[in-house]
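These notes concern the structure reproduced below.
A single protein chain has been removed from this complex, and every other one stays in its place.
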Amino acid sequence: MENACVADMTLSANYPLDGLDELIEDTRLSAVENLDIVSIALPRILGAEEARQTRDALEDNLKSSFGLQLTDVGMRSSNPDKDSLLGLQPGLWFLVTGKQSSEPARALKTVVRDTAYVTDQSDSWAILDIAGPHAQAALERICSVDIDQSAVDATRVVRTSMEHLSVILERPETERFRLYSPVSSARSFQHMVSVSLQNVV
Amino acid sequence: MRYSALKVIKEGLTGNRGWRPAWRDPEPRTHYDVIIVGGGGHGLATAHYLASVHGITNVAVLEKGWIGSGNIGRNTTIVRSNYLLPGNEPFYELSMKLWENLEQDLNYNAMMSQRGIVNLYHSDAQRDAYARRGNAMLLAGADAQLLDEAGIRELCPFLDYDNARFPIKGGLLQPRAGTARHDAVAWGYARGADSRGVDIIQNCEVTGFTIDNGVCTGVDSTRGRISADKVAVCVAGSSGRVMEMAGMRLPIESHVLQAFVSEGLKPIIPGVVTFGAGHFYISQSDKGGLVFGGDIDGYNSYAQRGNLPTVEDVCEGGMAIMPMIGRARMLRMWGGIMDMSMDGSPFIDKTSVPGLYFNGGWCYGGFKATPASGWCYAHLIATGQPHETAAAYRLDRFMSGAVIDERGAGAQPNLH
Amino acid sequence: MLINHPLLGLRDASEFVYLGDASLIDRPDAAADNAAEAFHDYLHLRDNPAGVHRELWYHEQGDRSWLIVTRNTLTHEITDVELARDAALRRPRTAGDAGQ
Partner (left out) sequence: MNAPSSMTGAGRIGKGLLDPGKTISFQFNGRHYSGLQGDTLASALLANDQRLLGRSFKYHRPRGIFSAGAEEPNALLELGRGAYKEPNTRATVTELHEGLEAHSQNHRGPLSFDVMAINDYLSSFLSAGFYYKTFMWPKAFWEKLYEPVIRAAAGLGSLSGEADPDTYDKGFLHTDLLIIGAGPAGLAAALTAGRAGLRVILADDDFLPGGRLNAEQMQVDGMPGSQWAAASYAELLSMPHVRCLLRTSVYGAFDHGIYGALQRCTDHLADKTGRRPRQILWRIYARQTILSAGATERSIAFGNNDRPGIMLAGAVRTYLNRFGVAPGKQVIVFTNNDDGWRTAADLSRAGVAPAAIIDTRSIPEPMHLPGVQVLMGARITTTRGRLALRSVTLQDGQSIPCDCLAVSGGWSPNVHLTCHQRGRPVWREDIAAFVPGTDLPSGMRVIGAAGGSLGLSASLTEGHQAAVELIKHAGRHQTTSPAPVAEQESARITAFWQVPESRGRAWVDLQNDVTTKDIALSFREGFRSVEHLKRYTTLGMATDQGKTSNVLGLAVLAQLGGKRIEDTGTTIFRPPYTPIAIGALAGRSRGKHFRPVRQTPSHRWAMENGGDMVESGLWLRAQWYSQAGETHWRQSVDREVQQTRRTVGICDVTTLGKIDIQGRDAAEFLDRVYANTFSTLAIGKVRYGLMLREDGFVMDDGTTARLGETHFLMTTTTANAVSVFRHLEFCRQCLWPDMDVHLISATEQWAQYAIAGPQSRALLEGVVDAPFDISNDAFPFMACAELTVFNGTPARLFRISFSGEMAYELAVPTRYGHALMEALMEHGKAFDAVAYGLEALGVMRVEKGHAAGNELNGQTTAGNLGLGRMVSTKKDCIGAVLSRRSAMNASDAIQLMGFVPEDKSQTLRAGAHFLLPDAPETTESDLGWMSSVAYSPTLGSHIGLGFIRNGSNRLGERIRAYDPVRGGSIFVQVVSPHFVDPDGERLRG
């Protein structure tokens, strides 16, 4: 017997940072919502030649659909549509894109086919942009990694911890940083960044 | 020379010129009944009890530096017997009873101060675990009280009850626990052993064991070869390095544990307080310093110093439960080398080499064990049989699986 | 401390979780006759030198790589860092490996 949803209801989305958009002096703190994030893992193949072919095939798939290149760990590639590919682990990337699909992993699977294993991460992260002249000074209070422009620019991605929270950091523009932190601790994450900014302005 | 108030007054009136060295500075003899390698608290206590309990006085304690230079000289002075497992609790309770009579036994005031220890709990599961432990303590003849939040408020009104991330729901109190003046324990045992004829030989490093036909018959040292009927190693912190000279590998890793003391402050902390949801414990010394610490740094080290993440982690724990200490200043930080065993419990055992005995693996809890460790090690050396309270401290327990794992962390020394 | 991650450069050691002696990657053969003793030694009798030590660190707050760090336990000086997986792949293959 089949059943069907008899409840005349649909589920609406809620985001923990709830559209945060705050200007502290001249630096803005804003929540980023509605991004699709999918992890892409390259199958592990022992033969060197075969492994390279698999990687090339994956890269071709990503290039043709997104114009993105596979990067090394710690490196980031992006396209004019502001999609980006973050090299987070050996053989593992995050594809971050504004193209929203109801099931991002399923959608990407049609692109990468059997050249990669994909897992939806879109709901795993709370994302904050901090942009303005005090952004770097604010992050110096919580980030142990050197984030000076000379060390971190738009081609880099950094995964580290700040105030006991796991954070992925990128710097798409000189005065704009984007931070991703686990969604369950989004409130603590927001508080951490907000206090940092207040302490330096 | 017997110490007493009368003697202090008499000497005070005559310019304090009559005091004599607390222990002699003898040349090593060529042979001893027993050589104890390591002039720390455990080694000196062993010598004292060999002489005073078993009448074995032809004993040398060989110390590579100055006595008490190991962990007895750099710990947070806590004395307690609040253990859980049957392999541990009776041993630590024996130690507690020895502590309670130490000053009279040694004629040396080590300032044993029984102001209590309270382990805070922050959840129902922690409460139940502490109840299990408290009951185990009472079964072993120790003392324990399970306090609720009101009980803790009465004991420690200065804790953060209103704004805590992990609310304080109560605690396990052992009233007889407390602190003792760590250096004085070493000196008191040294003086006690020396007065009974034991030779305490400083600046004498053991460089090898003499093993004839598989039997240990003495040691080579920087002051020459010394033979002995029995050689008892007691060098926690350096156990791996020393036992390697006898060709033995140990289920021990060496880790750094840091501790901290604040500037001197008027008395404000009643006993010992430990945080149940972070890495922090604290007491206040008789001189007024807040003495506190937390977890080990977590990596193998012989460097006797630690790093900032652990320092900050400990202070975070302190401020989380006790925000009144924010304006007290940390005066000094230091690190000691811990013999971290694979289950968090120690060894007092014979080795595979006849004549060679081993005592070590005290993790970060060796100070409180000092009297019982000496007592039980002396018993083993003198009688050849393990003392009943230390019978579980065998070297082969990982082979049999009879581990004594208080924390339930498994064979991972940096997690105990 | 700072660990010079082979892929990411210098990172504060607080991003890492420590495990211990690098020989923990050499898990014994469970089918061998002396398996009980071999596993006992493997798990409990680890290298503990006062000096150069090869040891495992996990970059939990980073790229999730297990690293083998060569570090002096007397001075804390680090002289070499490599991915543990690379070291593991170098060792002779045993019956426990996949695809055999």
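A, B and C label the chains in the order they appear, each numbered from 1.
The criterion applied here is as follows: contacts are C-beta pairs under 8 Å (C-beta built on N, C-alpha and C of every residue); 3 or more make two chains touch, one makes a residue touch a chain.
Note that this is a predicted model, so its numbers are computed, not measured.
The hidden chain, counted over the whole complex, makes contact with A, B, C. Listed residues B:Ala303, B:Met338, B:Val353 or B:Leu395: the one in touch with the omitted chain is B:Ala303.
Across A:Val32, A:Leu58 or A:Leu92, the single residue that touches the chain missing here is A:Leu92.
Chain A meets the missing chain through residues 1-7, 9-16, 39, 41, 43-46, 91-92, 102-103, 117, 119-125, 140-146, 148, 151, 163-165, 182-189, 191-192, 195-196, 198-199. Contacts to the hidden chain, counted on chain B, fall at residues 3-5, 7-9, 11-13, 15-17, 19-23, 25, 65-66, 68-69, 73, 86, 89-90, 103-104, 107-114, 122-123, 125, 127-136, 138-141, 144-146, 158, 160, 163-167, 172, 181, 183-184, 187-188, 202, 262-268, 277-278, 284-289, 303-305, 307-308, 311-312, 315-320, 323-334, 397, 399-403, 405, 407-411.
Residues of chain C that touch the chain left out of the display are 1-2, 10, 12, 17, 19, 24-25, 27-28, 30-31, 35-36, 39-40, 43, 56, 58, 60, 64-66, 75-78, 83-85, 88-89, 93, 96-99.
Please note the rule applied: only the chains that are shown with their structure count from here on.
Chain A and chain C have Cα centroids lying 30 Å from one another. Centres computed as Cα averages put chain B at a distance of 31 Å from chain C. Residues of chain C in contact with two or more other chains: 12, 14.
Interface of chain B with chain C (complex): residues 238, 240-241, 249-254, 298-303, 307, 309, 342, 398-399, 411-414. In the complex of the two chains, the chain C residues touching chain B come out as 1, 12-14, 18-21, 36-37, 40-41, 43-46, 48-50, 53, 55, 71, 73-76. Put simply, chain C touches chain A in their complex at residues 7-9, 11-12, 14-15, 61-65, 83, 85, 99.
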